[in-house]
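Rest of the complex left out; these chains stay put.
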Amino acid sequence: MDLFSEIASTFIGQLQKPTLAFLFGGMLIAALGSRLEIPDAIYRFIVVVLLLKIGLGAGIEIRKAEIASLLVPAIIAAILGTFIVLVGSFSLAKTPGVKYEDGVATAGLFGAVSASTLAVAMVMLEQSDIPFEGWVPALYPFMDIAALVVAIVLAQLHVRKKDAGKGEKGIRVWPIVTESLRGSALSALLLGLVIGLLARPESVYESFYEPLFRGLLSILMLVMGIEAYSRLAELRRVAHVYAVYAVVGPVVHGLLGFALGYVAHLTVGLSPGGVVLLAVMAGSSSDISGPPTLRAAIPGANPSAYIGASTSIGTPVALLSIPLYMALAEYIFSV
Amino acid sequence: MTIAAIKISVIVERFLLPEVERILASEGANRYSTYPGGGKGEHSTHPFDAASVVREFSIVKVEAIVLERATAERIADKIAYECLKDQSGIVWLEGVEVLRRNKF
């Protein structure tokens, strides 16, 4: 089968998988004005459980892994996060009609990682029996924090240049890092990781976190779909180029991630599934923890621009591109 | 026997709470209450109990009662012109009558 028909068939197959169906379902009911909604407390709990699950799974696997084989992918993840933001700061942020801070903040979100997109990819790989190293999801913070830090530093440097003379205080990177780590999403992931690493959570992992994973993810997709539709209105208020960036960005970033993942495959033997997950993380844009970090640190940027672009278009496009990377992997690695 | 006092009310998104708290504390107002809410403003609509993907953007109301009008005005000014300069949110004052002076 040639690459194109491989992609087409994987794509059609995945569209039928429930996870994406729930995303579209959420958009649909929002578009039809339904009053169906998921209570906030449930949504927050689902996020915590999914991230604990991802962390626990990764932690359990890291125990068995060699540290060396982890190091290269971690560095690649951080490079990807940095590079995506730099690209955005030279392309989107320099486009006429786009305020520099808005552009950089948007690039920051697209460089960072969406936990829900990552979770969907994990489910799709499992369903397609494409194996991956259990610790790959633990690369998330490396890419995520790198992207947010770079975006915030670029924006603050820019503001400082404008306000030159007014009370020069240094840009401190460390508080941005700790603030990110303290957010509920990364905290849950890391907590799971530590418990998975140091304790023996296999029993509760297999009796609770693992079986509930897919079901809770389907509810999360519903919420994401509703939100994606509701934010479309905001996006209409900002320049068109955001929509273009939000469509093209995820695919370009994902393919970049795939390429660097291939390097990790050649150097330290990263599995085909691992390469796909790296591509997915690069292609995804942060939805839960990135936005508040950016709003607090770049108050001058317009949140409608970057959040609208990310939630309404970036995340759906990133989710729809997962089958692309899977098809690529099947084609290249013949898995 | 009631004592005249001033209630400062602030509506902000949750991620600004630490900032509001810092300003209150800087004027010695270490007591306040918070309430979950939703709303519609210049910027967007916030549901008050449906899932909002970014929890830190949900609406919170802060109420702090202080005895001195001057303190209340200083706090309101700082919140309006420092904390909320580039952010969405509103501030207002109301006269109230409290009982038990020592509690404020």
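Here the chain labels run A and B in written order, and each chain numbers its own residues starting at 1.
In this text, a contact is a pair of C-beta atoms (placed from the backbone, for glycine too) under 8 Å apart; a residue touches a chain by one contact, two chains touch by 3 or more.
Model, not experiment: these values are computed from the prediction.
Whole-complex chain count, expressed with the shown labels: A x3, B x3.
The rule we apply is simple: only the chains that are shown with their structure count from here on.
One simple way to say how far apart two chains are is to compare their mean CA positions; for chain A and chain B this gives 34 Å. Interface of chain A with chain B (complex): residues 37-40, 42-44, 184, 223-224, 226-227, 234, 287-288, 291-292, 295-296, 299-300, 304, 307, 311. Of all the residues in chain B, the ones that touch chain A in their complex are 15-16, 43-44, 47, 49-58, 85-87.
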